[in-house]
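Of the protein chains in this complex, all but one are displayed in their positions.
Presenting chain A:
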Amino acid sequence: MGRDHVNGQPLDPDNPHVTAPGRPTDLVTALEQPTDLVAAAGRPTDLVVATGRTTGLAVAVAAPGPTSDPVSPALLRCGQEGFSGLVRAGGDPGGTIWFRAGAVVAATTPASPDAESLLLRSGRVSEADWARAYAAGAGDGRLAAELTGRGAVGVAGLEAVCLSAVFDAVFAMTLFGVDGCVAEPAVPGELLPPLALPTGVGAERLARETARRLASAAAWRELGVTARSRPLATPPAHPPLFPADEVRHAVLLKANGRRTARDIAFTLGRGLFAVMGEIARMAEEGVIEVSAPAAPPTGPPVREDAGTPSTALPQRRPGTSKVNEVLPTTSASRFSVPRRLLGLRDIRSPAPGEED
């Protein structure tokens, strides 16, 4: 956070009803308190805006509920008001949405790959190109210009990736569950994410697309496909025959019963929505199993039977490494220096007067 609000602590010492709504209980409390600083906007699930301090901190919250989607109302409200700043979506794992003049320019969440992951993991941009462009332009917000200027990626291609990352992030954070949203106005000098969209996407369009994707995900849930399900498939024996099958092939290779759909999306550098859709199609065809329990651990076998207590941590024993067997054994005076080390020590610049 880095600002002067702490979860559950009064933001305004003169008015204890104004709190930083971090946890769901705080959100509900903030909504239920009859304070003149909280201006309710419509139904309880709609966005509520409160001005916390004369310093200009604005707090926008949406009440949690079992069927509510707090993100879309927050998107629409911020879009209508021409908001500039960021909206933090609280949840597990939650996410952050950046606005400029009512348009969404970036969105990130641990639930879906961001633009950097999409570019690098998929191989569209090499690590070397990324590192050079980042060093040259990320500090002053010119990363995108550096990437396109160096020919690492095309202008249209980069914008498409950034746009898809925004759509995917808002979908993913909503799918995983959001308790509420908190808006923080932009402050002078605040940096945007390095690959923010230059013009942004309209909040209404983003909300509409998110609703469409959530409807698709609801249908996939009936097949057992969720963002946290762990699909299991037999790896394909042959490479894909057609380029169109590459995503399907890649998903099959990564679906080991251990990775979630979200993990597979990160591994492949593909959007969560696209990966879940592919998994759902294959689940429907019966080539992938999504109801399988988590794979058994693939680590080393346990050292003793389950439940049998051992008395101590493993310890190193002298001689176990058998390093002495590979060291020179002849004339092994304890204080003699091995011949190879003597040779290494001789590699040095001669002191003045030492030359022959």
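Here is the rule we use: contacts are C-beta pairs under 8 Å (C-beta built on N, C-alpha and C of every residue); 3 or more make two chains touch, one makes a residue touch a chain; residues count from 1.
Please note the rule applied: contacts and distances are computed from a predicted model.
For the omitted chain of this complex, the UniProt record lists the protein as "Roadblock/LC7 domain-containing protein", which is one of "Carrier domain-containing protein", "Branched-chain amino acid ABC transporter permease", "Roadblock/LC7 domain-containing protein" or "Acetyl-CoA acetyltransferase". Here one chain is not drawn; of A:S84, A:T148, A:S216 or A:N256, the residue touching it is A:N256. Only one of the listed residues, A:P113, A:G180 or A:P231, touches the absent chain: A:P113. Note that of A:G123, A:G286 or A:P314, the residue touching the chain absent from this view is A:P314. On the side of chain A, the interface with the absent chain consists of residues 92-93, 109-114, 116-117, 120-121, 127, 130, 176, 256, 258-259, 262-263, 266-267, 294, 297-300, 302-304, 306-311, 313-316, using the contact rule stated above.
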